[in-house]
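The complex appears here minus one protein chain, its other protein chains still in place.
Coming up: chain A.
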């Protein structure tokens, strides 16, 4: 049986420090609610409202675009957004 498309193996898993930084971004109340939207959408919304979200967060989000642990907010296991 042949696989349809091989998974790109190039991306290394993001390190826990990055995930911790993203988690803190989620829980900062200044940028509004974090459920139901991707972290990038939340970052861009904060930017447009003039709240100056930190730039490294956006770089990290764009770098790990295909990793769902990075793009979506941190969820407790089993609970959706």
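One rule holds for everything that comes next: a contact is a pair of C-beta atoms (placed from the backbone, for glycine too) under 8 Å apart; a residue touches a chain by one contact, two chains touch by 3 or more; residues count from 1.
Just so we're on the same page, contacts and distances are computed from a predicted model.
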Complex member absent from the view - protein name from UniProt, among "Auxin-responsive protein", "DNA polymerase delta subunit 2", "Autophagy-related protein 101" or "WD repeat domain 63": "DNA polymerase delta subunit 2"
On chain A, residues whose C-beta touches the chain left out of the figure: 29-30, 32-33, 35-37, 41, 44-45, 48-51, 81
